[in-house]
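The complex appears here without one of its protein chains, the remainder shown in place.
All chains are identified by letter, namely A and B, in their written order; residue positions are counted from 1 within each chain.
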Amino acid sequence: MNASKLFVAGMALSMSATAFAAGAHDGGHGHGATSGEPGKASEASRTVTVEMYDNYYEPEEISVKPGETVRFVVENKGNLVHEFSVGTPDMHEAHQEKMMMMVEHGVIQGGKLNHDMMNMDMGNGHSMKHDDPNSVLLEPGQSKEVVWKFSDKGNIEFACNVPGHYQAGMYGEVNFE
Amino acid sequence: MKPRFLTGLLSLLMPAMVLAGEYDLTVDRVKIDTGDFVKEGIGYNGASPGPVMRFKEGENVRINVTNNLDEITSIHWHGLILPFNQDGVPGISFPGIKPGETFTYEFPIQQAGTYWFHSHSGFQEPDGAYGAIVIEPEKREPFRYDREYVVQLTDKHPHSGDRIMRNLKMMPDYYNREQQTVGEFFSDASENGLMNTVRDRMAWGDMRMMKADVEDLQGFTGLINGKGPDQNWTGLFEPGERIRLRFINSSAMTYFDIRIPGLDMTVVQADGNNVQPVSVDEFRIGVAETYDVIVRPKDEQAYTIFAESMGRSGYARATLAPEEGMEAAVPQLREAARLTMADMGGMPGMDHGSMAGMDHGNMDMDSSEDMSGMDHSSMEGMDHSNMDSMDHSNMEGMDHGSMAMGKGGQSDPFYAKGSGLVPTAANGGKFLSYADLKAQDPLYEDREPTREIELRLTGNMERYTWSINGVKYEDADPIRLKYGERVRFKFVNETMMTHPMHLHGMWSILDVGAGQWNPIKHTINVNPGTTVYMETEVDAPGQWAFHCHLSYHAAAGMFRKVIIEGGPDSTQAKTDVIAEDGGEA
């Protein structure tokens, strides 16, 4: 029991570790070089507070310079579970499929997250944990940080990939100066 | 002009006065050209459909309605919360608007979203008297879009409403050209075996019911915004834009299954109230319902908005395109819908064993957000040995075996188990179910209902009489509710037809098993052989209409008056009878 849980945790860690290497692989979570990379909080040039409502962000766009590291403090002020995820539209589309599966398995239930379900071993070492460095999944009232370095110019958005939210307009544009 | 100028002056002088809008509507005889036929009908401001009324949440509106017909008319604001005497139902709200008279409606706008308006006199609505209402919200909406269009559907028939009613009373299958024929007998026999087919025909013959009885009224031309399929209403867009489509079903009798081949639709509003967004490939819109969806066409091409009637006898279509004149392929109609014995489950005295209609009040649906469209095959890779942490007690309500499975394996808890009407998306994708609707911002706190009222939806197809609890409106006592209570209505559909039940003046909170997130609607569809629950906070004093919104069912007796006893002012609600001029209702 414990061994398999460790194994799962280990797999999850290793997957995240791979993600740190920018552009190492583009499958699954699709962290390509185009969207940037996780940044260090100490290098952050500024802090941007992003409030999540049902179903939109405030602010709905931010301007960054290429190479800038921004520290996002994300607060969920709505009544539903929301995500804040930085990436290209293609990445978001791929991520939406994973989020759909999370809803179908009861991990995301409207205004709450089923944490037990998240840790469930789906076989092959995959779990439904939501622990990529470029995104956070928050219950109402929760607050978390994402530190991101916008390496190159690109078509980047921050978006909520909970099924239906992106389509309803829960996204924000990242404009490069 | 002078009184208006003075009112304007006063509104400047009195800051306490709120924003006010004044609108004029005339009710006229108009010519309706569907592309298939031209017919005299009734319209507003010289056209059918009437103009789109654009209100703002928070404003007080004054609408002057001038009746240019030679019969009494009325306008009912469908879905709007307003004082009961502004609701526009002759005999219940007010005496009606006489020929030549101008009646002024005045009420505050207390909501936002997509609604519609129509005559509540005689068969004026099927004859063309309908229009759309778009209300801009005070606060920002929980979704974004770059442009919007009203997409209003109707089933325009070459016969007038009076004539259709008379024909249906004379011969209930007058308009049904999808009945089972000798040809179908032989194809069924070769598919299912001769004895099975004979037994099937005899079982239905014994009941004197037709499994082909899905649509009472066929032979119509489906219109979108007043245009038939050939006339092809077109909405322009720029690729990449998000477009909000306000779908309104203003039909007399027809449910439409709507899809836009090539585009996903994200449903964000139902009956004017925001719902948690759900992306679908196709949805069924019942008579009088509205659904707002957001689509995002990315390619520089035309898309067909295809509205196929539920029984597959007719369709409406429109186009979304980057330029005028562009068209996309129009799909073929699918096979005619057929009821099954499961749809008969609601009938008293019919022992169909396991086919009884599902009692939705007992279904625990909290454990899963979205039951339909679940891909069970993807569960193979799950290592079930680690499932002890899963709370199985929540899964009791999910009996996958008993969920109504349609042809494509789709299930929908709001259809009888084994129903022939369970919709499936034409492209095999997701079809919207009532179970997918969850309120985005609940209007009321969830609390226990104070009492339950059972309303059996009944009727006799051969005589074409429709009723509630076996009693037609003409013989019925009003339903009495107390101001301040929360009533749980239990609709038991003992017929084999779908009925969109519409309560005026107060919201219907549909029980989908989501507790405080139950969606708020004004029109609730009840499928054959099923039981559906909805709750109403009784907060609107006065008296209100409550009826099936299929025009010819309401006229045949499926109608009730609801009287609210009590109110914010105890001297209110004198039920003294005041004889008013009779006339067309």
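Please note the rule applied: a contact is a pair of C-beta atoms (placed from the backbone, for glycine too) under 8 Å apart; a residue touches a chain by one contact, two chains touch by 3 or more.
Basically, contacts and distances are computed from a predicted model.
Comparing "Spore coat protein JB", "Putative lipoprotein", "Iron ABC transporter permease" or "Copper resistance protein CopB" against the UniProt entry of the hidden chain yields the protein name "Copper resistance protein CopB". Taking every chain of the complex into account, the chain not shown here touches B.
When the full complex is taken into account, the listed residue touching the unshown chain is B:178, out of B:178, B:257, B:436 or B:511. Here one chain is not drawn; of B:191, B:448 or B:474, the residue touching it is B:474. Annotation: of B:21, B:95 or B:262, B:95 touches the absent chain (contact as defined above). Of B:35, B:205, B:239 or B:515, it is B:205 that touches the chain left out of the display. The chain not displayed touches subunit B at residues 3, 6-7, 10-11, 14, 16-18, 60, 83-85, 90-92, 94-96, 106-108, 122, 165-167, 169-171, 174, 177-183, 202, 205-206, 208, 219, 460, 462-463, 465, 472-474, 541-543, 555-557, 559, 561, 563, 567-569, 571-585.
The rule we apply is simple: only the chains that are shown with their structure count from here on.
Listed in rising order, the residues of subunit A touching subunit B in the complex are 4, 53-56, 79-80, 101, 103-104, 106, 108-111, 116-117, 119-124, 163-165, 167-169.
Taken together, the subunit B residues at the contact with subunit A in this complex read 140, 142-145, 242, 264, 266-268, 276-279, 294, 296, 366-370, 374-375, 378, 381-383, 386-387, 389-391, 394, 438, 440-441, 514, 517.
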